[in-house]
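Missing here is one protein chain; the remaining ones are kept as they sit in the complex.
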Amino acid sequence: MDWLTFLNVLDSAVRLSTPLLLACLAGLFTERAGVVDIGLEGKMIAGAFAAGAVAVFTGSAWIALLAAIGASVFFGLVHAFACVTQRGNQIVSGVAINFIALGLAAVLGHSWFEQGGKTPAPPVSGRFTSIDLPYAAEAAQMGPVGRFYADVVSGHNILVYFAFLAPFLAWWLLSRTRFGLRLRAVGENPAAVDTAGVSVARLRYSGQIICGALCGVAGAYLAIGLNAGYLNNMTAGRGYIALAALIFAKWRPVPALFVCLLFGFLDASANRLQGVSLPSVGVVPVQFIQALPYILTVILLAGFIGKAVPPKAGGVPYVKER
Amino acid sequence: MNLDKTEPTAVPAAIELIGVSKSFGPVKANSDIHLRVAKGAIHGIVGENGAGKSTLMSILYGFYQADSGEIRVNGQPVRIRDSQEAIRLGIGMVHQHFMLVENFTVLENVLLGAEGGALLGKGKAEARAKLAELAREHGLEVDPDALISDLPVGAQQRVEILKALTRGAEILILDEPTGVLTPDEADQLFEVLRQLRAEGKTVLIITHKLREIMAITDAVSVMRQGRMVGTVRTAETSPEQLAEMMVGRRVLLKVEKGPANPGPAALTVENLTLRDGAGVERLKNVSLTVRRGEIVGIAGVAGNGQSELLEAIAGLRRPTSGRILLDGTPIPHDPRALREMRLAHIPEDRHKMGLVLKFETRENSILGYHLDHRYGGALFDRAAIEAECQSQMEAYDVRPPNSRLKTANFSGGNQQKIVLAREFERGPHALLIGQPTRGVDIGAIEFIHRRIIEMRDAGKAILLVSVELDEIRSLSDRVLVMFDGRIVGERSPEADERELGLLMAGVTGAGERGAA
Amino acid sequence: KPAIVYDLGGKFDKSFNESAFTGATKFKEDTSVDFRDFEIQNDSQREQALSRFARQGFSPIVSVGFSHEGAVSKVAPQFPDTQFVIVDSVVDLPNVRSIVFKEHEGSYLAGVAATLASQTKKVGFVGGMDIALIRKFACGYVQGVKATDPAAEVFQNMTGTTGAAWADPVRGGELAKSQMARGADVVYHAAGGTGEGVLQAVADAGKLGIGVDKNQNALHPGHVLTSMVKRVDTAVYDTFKEAQAGEWTPGLRVFGLAEDGVALAVDENNQALITEEIAAAIDAAREGIISGEIAVHDYMTDSACPVQ
Partner (left out) sequence: MSQPAARLPLWVDFGLIPLLNLVAAFAVAGLVVALIGENPLDVARIILYGAFGYGEGVGFTLFYATNFIFTGLAVAVAFHAGLFNIGGEGQAYIGGLGVALVALGLDPYLPWWLLAPLAVIGAALFGALWAWIPAVLQAKRGSHIVITTIMFNFIAASLMAWLLVDVLNPGAGSMSPGTRFFDAEAVPPRLSEILAPFGVDLGGSPANLALVAAVLAALGVWLLLWRTRLGYEIRALGHNSSAAAYAGVPIARVIIIAMLISGALAGMMALNPVLGDQGRLLLEFPGGAGFVGIAVALMGRSHPLGVIFAALLFGMLYQGGSELAFEKPSISRDMLILIQGLVILFSGALENLFRPALARIFAPRAA
């Protein structure tokens, strides 16, 4: 791969890793609070559908973003109610939310827009368009580093920049603030938090709300950032990959950034490798190239990261009185 | 015997409980409890397991809400809705099961719930200063930046006390604080408590060790089956009287045992060294011999390699070097094969290792022996298993004797009996016993101790590990002391308690080096 | 009483299923004869839906998509008096009409147009899943490109290996961007919903896309060079009409350029893009194919493509 190709792949990796990163951080906030969430996929779908629909109705990307966050947070609250208040099984609740969001988006979309659950394309004002950073054009002329700035750093929409800032914000929030300390504690030992006079339930709800908000942004990014409008099941399993990334990153925000970038990069490379003829092998079947990111993930997992220890209280409802 | 009514209220009460009741579903943990704790006193609370001591204290600390009754703090009626409220009222609590976040530092744990602002920076600095001050005043030293999981239990407990004190506790509740301490550490703790009393603070302490009650408290309340049996002045009572109040019958506090009759060596450990997964040496060149018909006790503070030693012998950990011989043959690294060689193992932690709590008890009664052909071929012979379980439950007086009840639903003492029955009843030749009576009440302790002596008298070789020095001394025929992965000395059980305590703290050759 | 059974993509797939729906709707509007339809959710429902419609007396019953092949061959013999139609596959039974399209011919024209519209002489193709039908599109397209400019380069990508491949506009867009990064400035898609992402990305970048199946020119006016329409709608409409008039016949119907079954769509949205040169070349190629002067290889005949 020459430098330019590499930059192109990297540029694509940035875009592809953005929804993963947002969803991964979303999962991080709730799992660090001790609530396991395999409903990331569903929340993203809710966000994407809300964003798509509201962008069509209002023509405003920002209102659509708010709607996405709202819809996704709503499902976060449902999950919190089931898992925290009702002490239900967290995996069951997550599975349920994936089904509900997918079904509801299609049913409402079908009824509102009569296009089989799709939303029509919103106007340009209803989308987040790419931003050229200052001096990008000039930088492009100034050697490889300049190209990197122009091609990879510049030219994404605002949600991408937010996504790449988010791990650092998350890190700061978790390690430097009272809220973060309590949130981490409640995922490890809720009784310790409870005896310190802090409400376990409130913290876990907060975790779910943040999770919902981030999934909402991820959904909005898919529907009105990368694409124009919601399409049935357009998350295409990214919520599950984000969970994998979360485990890979061992529930830490900055590693999450690198893991998601890695996943995005593998994905982007696979796109690029299609149809490439290898020396002695000839053209590799495209299916093999498409499986490559997944195979590499398994190899990395087996070879490098070893055992990932989840937050101790994860998945277990906090029961004070039996 | 309730002295509250007779005694004039000369000293103001720090705490008064009036008719407090609390049920967990059908279990009445506390019913109609009256308690008065004088300000500036150390007040002990004793009772069998499940008597409701922890529940009562947790109500005081706002962790649970009483179903009915009144609480007064410093004479004022209060409603303690949550722990924050309790902390505001100056109540601090060190829980029986530590409420620490294991992968947090000491400082973070101290900070939790009392951060002093939305950002941690300022609060951290203040807490650090406060910790330094408390260390100076009370000798409660801990490294603020150490991870809890890296600290020995004794230090973890110090963190719990520090947590309470940094929050400005005037009334300190300690729930079984000494279970995990060396006698020396316990003495240190008592020193701290006396110092706190001198400062006018009130201390409520729960313990099963009557010796400690006698040593430190000013008054003591006894609970039984959710009720308050009575409160007495410590100076006016005796351990025997307290035990009787607790159990409702007379109890033998001293283990009766005849002289040992040691036979040939059964279990030999030679130069055993063991590194854990992280590469830390947990056992350093340990050698010992246990003969038939004797109990060799290993004393030591928790975390000095006793657990690793037991688990290495039991085939659960692979030694880095050294040999373990059973009746002269090197043992395989396989718990299953060891059981066939008649080596039984009572693990230290029945919940973590000895039992599958969600199994029916009859299933637990064959745990480890489940491949035995007595219990069936391709399919289990359920009648045989049932019979086995019934006979075990009968022999060990497990209550209720219901083999189909999930083991989780038995009380701690009965769970321990289930483990003992399983391991003892199959005629082992050698026994590894870890913490046989941890968290078990006096009545059950008596029973378990008797069984262990019986096994010895039947000619079994027994290696006993316990952090209860009293237990080691009363059961063992020889005492080995472990410190930092080494065996640092052998003493007779009659040896001076102080000397043993010093050995446990790693001070060898007490005389010369004690001063250094 | 006509009926339609759609394939897994659903009737609003912006593609051949939707096209069938459009034809049926037009028939309904023209004749005010209502029709029933059903979107299957799994393979087992194909037979269920067909026999159900048949039992309820519907006829003709159109099943859209090659995947219905098995179900039609099983159900049709059970209802000899019912008229069955299968689109995109051939079932040789006395009461079945098979409608197939020469997608390769239309795609060839798309290749011609793409090459001429391209400044860089690099063009792209994004398919949904790597299956025979999509290879047929790709093969025709590449032939058109190479015939126009043997030196022109074609980048080909497939989206995925699960059903999501037809509904993943994000990846579709990414594939198009990757092709554009390599210099492509015209990208043709045959990827259902995924293709919307392709057209979107191309339009966002100010380049040209080529739509498929339906006329997608209006999606991004000025940025969709043309659409390779596959007239499933007319085929369905005609079938219904003939049945109504009692002129329905079974047998194979092949719709190529000659029959107007496939074509490049030109309308007000792309008129400006189709220069005279392009229009002339398309026409010439079309004439050539119809007359047989230009032989466009059909991938399906030997599972191979002469050009890459």
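Each chain carries a letter (A, B and C) given by its place in the written order, and its residues are counted from 1.
Rule of thumb we're sticking to: contacts are C-beta pairs under 8 Å (C-beta built on N, C-alpha and C of every residue); 3 or more make two chains touch, one makes a residue touch a chain.
This one's a predicted model, so the numbers in the text were calculated from it and none came from an experiment.
Enquirer: Given the contact rule set out at the top, which of the displayed chains would the hidden chain touch in the full complex?
Expert: A, B, C
Enquirer: Tell me which of C:61, C:96 or C:129 is the one touching the absent chain.
Expert: Per the contact definition at the top, the residue touching the missing chain is C:129.
Enquirer: For the chain left off this view, which of A:97, A:234 or A:256 is in contact with it?
Expert: Reading the full complex, the residue touching the unseen chain is A:97.
Enquirer: Just one of B:26, B:279 or B:328 touches the chain that is missing; which is it?
Expert: Counting the whole complex, the residue in contact with the absent chain is B:26.
Enquirer: If you put the missing chain back, which residues of chain B would it touch?
Expert: 23-26, 314-316, 334-337, 339, 345, 347, 352-359, 363, 367-368, 370-371, 376, 378-380, 382
Enquirer: Could I get the residues of chain A that touch the absent chain, sorted low to high?
Expert: On the chain A side, contact with the omitted chain comes from 78, 82-83, 86-93, 95-104, 106-111, 116-117, 232, 237, 240-241, 243-244, 247-248, 285, 287-288, 290-291, 294-295, 297-298, 301-302, 305-308, 317, 319, 322.
Enquirer: Counting contacts across the full complex, list the positions on chain C that touch the omitted chain.
Expert: Touch set of chain C with respect to the missing chain: 10, 36-39, 41-45, 47-49, 51-52, 66-67, 69-70, 88-90, 129-133, 160-163, 300-303.
Please note the rule applied: only the chains that are shown with their structure count from here on.
Enquirer: Could you please state the distance in Å, as a whole number, between where the Cα atoms of chain B are centred and where those of chain C are centred?
Expert: 75
Enquirer: Please compute the C-alpha centroid of chain A, do the same for chain B, then give the distance between them in whole Å.
Expert: That pair's centroid distance is 46 Å.
Enquirer: Please give the residue numbers of chain B that touch chain A in the complex, ascending.
Expert: Interface residues on the chain B side: 24-25, 61-64, 82-87, 93, 95, 97, 99-104, 108-109, 111-115, 117-121, 123.
Enquirer: Can you tell me which positions in chain A touch chain C when the two form their complex?
Expert: For chain A paired with chain C, touching residues are 5, 8-9, 11-12, 15-16, 19, 115-118, 121, 129-130, 222, 226-229, 231-234, 236-237, 268, 271-272, 274-275, 286-287, 290-291.
Enquirer: If we count contacts the way the header does, which residues on chain C are in touch with chain A in the complex?
Expert: Within the complex, chain C touches chain A at residues 10-14, 130, 155-158, 160-161, 164, 167-171, 173-175, 177-178, 181-182, 193, 196-197, 200, 204, 219.
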